[in-house]
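Of the protein chains in this complex, one is absent; all others appear in place.
Letters A and B mark the chains in the order given here, with residues in each chain numbered from 1 onward.
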Amino acid sequence: MKKIDQKVLQEQASRLLFDIDENQIEEICTDLNDFLSYIQEHDISSHLEGIEPLFYPVEKEKRKLREDKEKKPLSVSRALKNSHTKEKDYILLPRVVGEEDE
Amino acid sequence: MSKYNKLPLTTLHSLLVNKEVSASQLVEDAISSMKEDPCFCFEVTCFEKARKQASKITEVKKEEFLKGIPFVCKDNFSHKGVKTTASSKILEDYVPLFDASVLQKLKKEGMILLAHTTMDELAMGGKGVSKNGITRNPYDLERIVGGSSSGSAASLALGMIPFALGSDTGDSIRLPASYTQTVGFKPTYGLISRYGLFPFAPSLDCVSYLTRNVLDASYMLSTLAFYDEKDFTCSHHKREKYQDYILQGRKKKRIGYLKEMLDNISSNTIREQFVSLLSVLEKRGYEIHSFSFGKELLENIYPCYMILSSAEALSNDATLDGIRFGPNRAKDARNYIEYMKKNRSIGFSSHIKKRFLLGSLSLDKNYRSTLFDYESKVRRLLVNRMEEFYQENDFLLMPSSFSAPEKIEDLNLNISSDRNFMNHLLTLANLGGYPSLTLPFMKEGNMPLGINITAPLYQDGYVFSLGQEIEDITKIKDCVVEVAR
Partner (left out) sequence: MKYTPVIGIEIHVELKTRTKMFSSAPCAFGKRANSLTLPFDLSFPGTLPLINKEAVRKGIQVCHALHMEIDPLFRFDRKNYYYPDLPKGYQITQQFHPIGKGGYVCFKVEGKEFKIELDNAHLEEDTAKQIHEGKKTYLDFNRCGIPLLEIVSKPVMHSPIEAMLYVSKIKEIVTFLEVCDGKMENGSLRCDINISLMDEKGVLGTKTEIKNLNTIENISLALQDEIARQEQILLSHGRVKEETRRYSEKEKKTILMREKKGEMDYEYFPEANLPPVKLSKSFIHKAIQESPLLVEDYLRLWSNLSLSDYQKQMLLKDIDLTKYFQSCLSLQLENPSLLCNLLISDILSYLKKKGLSFSKPNLKQEELVALCNHQSQNKLQSNQVKEILKRHYEEGKDILKEISLLQQNPSFDEEKLTSLIQEMLEENQRAIEEYRKGKEKVFSYLVGQVLKKTRGSVSPSKIQTILLKVLSKTN
């Protein structure tokens, strides 16, 4: 497994839309690399031949689909209540430069 | 110390039925014990709402088991009209428009919610570290109470209320229970509705809770385990009167323990006590088996959990950006990227960011096959091995922790330093969705240490019955502690 460097982490963080403090990036990088080493040291790939991944803790269950019946929607004021940036009936953002309506 | 709320649910219920105490008195009793918060248990309180609710209760009938009884819930249950923040800055002013299904049910049953308890931020962590501080262990203020259901465990242990709601994704109710001499229960995945529980890792999250004793825990499951159509993962499995497993003495007899676990207990006292318990159980007619799980496999529990839960958490918390809810700290942002970035940079602690980065790496195309895809298969392997264990055994028994809780001054939030596989055995129950109960067992030094029972899917009732048996042996139950002044 390739070791991660601080640059990669900063790029990832930027993609995930947050900044990491300069004084923390080194510690985070070291910790993550140590953890990845641990994983590599305890690799059990040889045991995974023919093993299917597990995504749902309970797989065999009867489940019902939802009937297509309307429920009363939130009023506009309630829908926008928790937002701090709004104008009339809309939630507001500073414009994305160069984007057209989609 | 409270006068009444330190008592178990069953006792409080009788007092209410017999009109020896009123709901309002119970609420005042709880409030007065909660006014001081030496361990930092509470994010937000809703005392006035509680008082109002209590004042409307004039009588409690015999069949209204929970009516008039105060409780607290972890700060990650959607509570209509009351600030719910998951102990994170990014949700600092979020006021939900709806109640979580379990809160709705408890309200319908007449239970009175008094406060939201502190937790590890966004439920990620096991040390009780939240945006405003660290929750302390009432048994030793210099030590952590564990997490992430930290405030729930501490306030219950302090006798403030008889019931505390929380959640368990890796061990978040069972570990704090172990550290506070209380009973912590995680049910079979899907028995209790997760609608309204702020998600951490949906394939692992379980609504869980703490009580004073095992009988109380069994009654609570009977109330909380209802089918909720709002949660697609909610099971259609038959719901039962779980207390009957105790009251009617329904038992299963085959108890297994992991050979690797026993071989690696470093503390002599813990090992001796555990072995001694096994021998008492044997005398009471239980079969005791040793099972060799495979050390290699056990050492993979922690990375499996960390990789999968970090990936899921990253995805679930992608919605936290200050646009539709949450404080806006980006008033001068020039575009949407700056806007979301500033809110998320300030809103998340560096520990959370680290978890997100791990999650992102896990799914990154350059690392995915050796991280997310690999660990998803490891999860299957671990669960397959547990199923093999359950072929020969009805229960997995082990100490819930193997050392005293960390001292706050030594607090280490590093992901990589926690390498002892023994500290992560409880997570097997989350990976497989199994019901798992931690109850008081012994003291290591002067710190509580619990014992844990895990069973196959839907065997929740039998878990309670064995728990009751152990309670009967240790005679440790209904424990409360006063903070040393």
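Here is the rule we use: a residue touches a chain if its C-beta (ideal position, glycine included) is under 8 Å from a C-beta of that chain, and two chains touch if they have at least 3 such contacts.
Quantities reported herein were computed from a predicted structural model and do not represent experimental measurements.
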Among the chains presented, those that the missing one touches: A, B
Sole contact to the chain not displayed, among B:Y94, B:Y257 or B:F274: B:Y94
Contact residue for the chain not shown (choose from B:A311, B:M398 or B:L426): B:A311
Hidden partner chain, touching residue among B:L15, B:C41 or B:A86: B:A86
Given A:E22, A:E52 or A:E70, the one touching the chain that is not displayed: A:E70
Residues in chain A touching the chain absent from view: 16-17, 55-56, 58-59, 61, 63, 65-71, 73-76, 79-80, 82, 87-96, 98-102
Residues belonging to chain B that touch the chain removed from view: 76-78, 84, 86, 91, 94, 96-98, 100, 194-199, 201-203, 229-233, 311-312, 314-315, 317-319, 321, 323-325, 336, 340, 360, 363-365, 368, 372
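Here, only the chains that are shown with their structure count from here on.
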List of chain A residues in touch with chain B within their complex: 1-2, 4, 9, 12-21, 24, 28, 31-32, 34-39, 42, 44-45, 47-48, 51-58, 61-64, 66, 74, 78, 81-85, 91, 93-97
Of all residues in chain B, those that touch chain A in their complex: 94-95, 97, 188-190, 203-204, 229, 232-233, 235-237, 296-297, 299-300, 303, 306-307, 314, 321-328, 333-341, 344-345, 348, 350, 353-354, 356-358, 360-361, 364, 366-367, 370-371, 373-374, 376-381, 383-384, 414-417, 419, 430-433, 457
